[in-house]
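Every protein chain except one is present and positioned as in the full complex.
Chain IDs A, B and C follow the sequence of writing; residue 1 opens each chain.
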Amino acid sequence: MKNTFGQHLSVTLFGESHGTAIGAVLDGLCPGLPIDEKNILRMLQLRQPGGAISTARREKDVYEIVSGAVNGVATGTPLTILIRNQDTKSGDYAAMQTLMRPGHADYPAQCKYHGYQDTRGGGHFSGRITAPLVAAGAICHSALAKKGIAIGTHISRCACVQDRAFGDIPGDIAALSNSLFPVLDAAAGEKMREAILAAKAEGDSVGGILETAVIGLPAGVGEPWFDTFESLLAHILFSVPAVKGVEFGDGFALADRKGSQANDPLRYEDGKVVAQSNHGGGIGGGITSGMPVIFRCAIKPTPSIAQKQQTVDVLQKENADLEIKGRHDPAIVHRARIVIDAVTAIAVYDMLAGRFGTDYFAKEA
Amino acid sequence: MKNTFGQHLSVTLFGESHGTAIGAVLDGLCPGLPIDEKNILRMLQLRQPGGAISTARREKDVYEIVSGAVNGVATGTPLTILIRNQDTKSGDYAAMQTLMRPGHADYPAQCKYHGYQDTRGGGHFSGRITAPLVAAGAICHSALAKKGIAIGTHISRCACVQDRAFGDIPGDIAALSNSLFPVLDAAAGEKMREAILAAKAEGDSVGGILETAVIGLPAGVGEPWFDTFESLLAHILFSVPAVKGVEFGDGFALADRKGSQANDPLRYEDGKVVAQSNHGGGIGGGITSGMPVIFRCAIKPTPSIAQKQQTVDVLQKENADLEIKGRHDPAIVHRARIVIDAVTAIAVYDMLAGRFGTDYFAKEA
Amino acid sequence: MKNTFGQHLSVTLFGESHGTAIGAVLDGLCPGLPIDEKNILRMLQLRQPGGAISTARREKDVYEIVSGAVNGVATGTPLTILIRNQDTKSGDYAAMQTLMRPGHADYPAQCKYHGYQDTRGGGHFSGRITAPLVAAGAICHSALAKKGIAIGTHISRCACVQDRAFGDIPGDIAALSNSLFPVLDAAAGEKMREAILAAKAEGDSVGGILETAVIGLPAGVGEPWFDTFESLLAHILFSVPAVKGVEFGDGFALADRKGSQANDPLRYEDGKVVAQSNHGGGIGGGITSGMPVIFRCAIKPTPSIAQKQQTVDVLQKENADLEIKGRHDPAIVHRARIVIDAVTAIAVYDMLAGRFGTDYFAKEA
Partner (left out) sequence: MKNTFGQHLSVTLFGESHGTAIGAVLDGLCPGLPIDEKNILRMLQLRQPGGAISTARREKDVYEIVSGAVNGVATGTPLTILIRNQDTKSGDYAAMQTLMRPGHADYPAQCKYHGYQDTRGGGHFSGRITAPLVAAGAICHSALAKKGIAIGTHISRCACVQDRAFGDIPGDIAALSNSLFPVLDAAAGEKMREAILAAKAEGDSVGGILETAVIGLPAGVGEPWFDTFESLLAHILFSVPAVKGVEFGDGFALADRKGSQANDPLRYEDGKVVAQSNHGGGIGGGITSGMPVIFRCAIKPTPSIAQKQQTVDVLQKENADLEIKGRHDPAIVHRARIVIDAVTAIAVYDMLAGRFGTDYFAKEA
């Protein structure tokens, strides 16, 4: 379905960075679901650039809900989020339309769309398209909260600096919720920021790892063989620009473990089955176990860097050097974090709606 | 769609480990596509257990194609692969039906299916269901080969032993194609086997990492935002039992890189655009660039181990100890490899059929 | 999805008339759903030819459920129905493989599959493929019955003879349930049979109209704009061979009505909203109203007739005359009826599962 994700709740994304408008259509929401605008604003704000470690471009991201809600409540028909583009300086990009920026979608898109794609500011591939995606995810995020399901993401690693792991997950998620640079260990965060600024000074950029926890999920969600919880979540996570790896539970570290170190023993505690460890990240056989779902995404360094790079000019069909000017992020990892929260909320809402029906979110947990 | 993957070419899986039959339905094949039974047999054989490092269970995996092919050629209507179960010793498993095996799908499945699932030998979650999946993938694999697209996977890491990386990819893929224990460095392979046998002697198991290369793909395949090449491939890869992580190109290693170390410079070579490095793994913006696609899957250690484990009895609703008897694999990584090849072939065929139409595979490249 | 229908409960069909086997995979069934084999046998029997008004071909339709059920209960994983072909006399058809039978799929299939299709007995297009479809529908039919939803179809018209309309719908449905020639007015049925035999004597065939009622459906089922109740039902009804028209409520007769004659007035009766007429056939705006759903399907005359027909030989690329020998039905309308019941049950199950979740059918109404 190309730009549509979700079988029960679906989100369709549209728009280009420097086009008229960008937006998202959310279809399948529970009728009567409150649209928590505060949460939408909170999440959009966390996505926005800010301070020295982000691009100087400032979009106000003024969104409108042009359909699907009446008096702050979802009708159950398609809810459309529209954001008009305003702060577009296409001039900055005009010169590079035929110069393929390394690390960007430019050259693959050129091959796919035969040059008809909108190249201004990355066009449809721009990270800017995540603004309506985050707004859509925020609506799902609030719906999940009503059911006792919380999602939180921190910068597990950035510029070779490591944050601590999740400990008291509910407390950690709460602490992260309004942080513009979400780490669990403030000192590690300080070192990350320094490293980002150092890279920026060199005209370079850095990458990182985001770690996410989802708590409150019922056991038994996910479908064998192909729509496992991991499959659907990875599907949407890999749609997020810059994500180049996804791992659940101990992930790649499991490769070096023995079975006796990787299996999670089970025990009854107060009549409930509780795993005594969580190497599997809350998922077994592709299905949730009721333990916290834990996963990590590898975020590559921002490809737009100030240093001179080798590339090709597809119009002149010759080699060229490229110096990217304009406004760019020396790191994207702190901003990508809320996109991960948003798409996770969308995928989880979709799976729960499939399992329990459209009206599942009508009642509080 | 639960047990169906693919929008243009779709595969539907069915069956339980100790049920009557398991199978797959492939829908959307190019009419006239030759069914290369040799390749099906080759791939099924590579999936089969063998030697001391595998389970002692021996299924002959005698498959029948019961629809969709006439005289060894696909008709274009659904092709059904059927494998009757024969060597089933349910007795071995009977005792553990209410004892949830740690690391298996048992407990999540119990929550999802309320106890109605077939628990014998893992039922629908058994790795055995990969047999028809591999057969289905083999048909796609042969179709891709006709178009000049080759897929190869090696054990990049196992039991903390590292294989060398891909070098001459076409040569490496050829060398791997019939190997029951696919490594690029024979000495590394020998150490892996020793480590597996050592783990087996302790009643334990080991995990590993599989690295895959796909060459010959056209540039421009994949869809932005939700059906990226990475999204669709990760979707089906995470359906493969034991896969807990997927990364493309340099993947998680990119988290520690700078942009200048992560971007792939472009240059014209003989009139063709060629990336001067491949950190992105042949994919940019979620779309193929024409470079080799490289990805890795983390394979967790086999969960069935001989050591005593803590678990719960969901019938008695009490804690219990579990000692798994029966036939099990001390490592699954070498057998999982051909499943990765198979599902990759399915996903790639699906994407190419969507991009170029049903009859794309009628002509040789 | 070609040979797959349904987003929540999906059915995938495979097989060819004279191939090895035909079958269906039902995915998404409620775990614990009883598999009522009596109802499967009843519905398969009603599909089978019988007596002078049907083909002389006698398939025993011995079906096996090879996955997805344990001890007569659905596991919730894909349930596969397999029917091996036995009574195949390919010789009868061999001669006509390059002669396109008028009124059949032969020529369109030849264009679509470029001659690779299985032409024996109509191959994948044969009405025989409805056997597993009916078996799959029978499982859904029983599930609906548990929720108080009943489906019944009668021959509203055949060979220009008209049956009476539905009156006491529950009683009518009950009366029809085991009838091999389902009419509400026995005298009309007798005239229809005579007309069929008269057509047979001329080497000809007749068509008819099937009228279906679905009662017990909750109001509020169906999705606006594209997945309306009418859209999804028509989608699967038009998959049934020989269906050339579908109308809901008064259907085409509404074209000649005025609004005041077509609208259904509403009134409270015992606290429940009840329409005072049912011109809309239980559906408004594409969504169920809680009134009985009524629709009709036009069934074209069986295309296989004994009379000489003009056609083409696609091998010789020349005109030819065709005299179809072999075993054929002078009317299909009475056999098609149970196929209509079956596909209706599938579509309704799918919509209810989407609306109310997978486990909706676990509890009785």
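Here, a contact is a pair of C-beta atoms (placed from the backbone, for glycine too) under 8 Å apart; a residue touches a chain by one contact, two chains touch by 3 or more.
Note that this is a predicted model, so its numbers are computed, not measured.
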Query raised in the report: Hey, which of C:9, C:105, C:338 or C:352 is the one touching the hidden chain?
Result: C:105
**Report entry** In subunit C, positions touching the absent partner
**Finding:** 1-5, 7, 13, 100, 102-109, 111-113, 124-125, 129, 133, 157-160, 199, 202, 204-209, 218-228, 230-232, 234-239, 241, 243-268, 271, 273, 276, 279-281, 283-290, 296, 298-305, 307, 309-312, 314, 317-319
Query raised in the report: Mind pulling the subunit B residues that touch the left-out chain?
Result: 7-8, 77, 224, 354-360
Query raised in the report: Please identify, in ascending order, the residues of subunit A that touch the omitted chain?
Result: 1-4, 7, 10, 12-16, 19-23, 25, 27-28, 31-32, 64-68, 70, 73-80, 82, 112-114, 116-118, 123-124, 359, 362
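Everything that follows uses one rule, which is that only the chains that are shown with their structure count from here on.
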**Report entry** Innermost chain, taking as reference the mean of every protein Cα atom displayed
**Finding:** B
Requested in this report: Please name the chain that ends up farthest from subunit B once chain centres are defined by their CA atoms averaged.
Outcome: C
Query raised in the report: If you average the CA atoms of subunit A and of subunit C, how many Å lie between those two points?
Result: 45
Query raised in the report: How many angstrom between the C-alpha centroids of subunit C and subunit B?
Result: 38
Report summary line: Residue numbers in subunit A touching two or more further chains are 7, 224
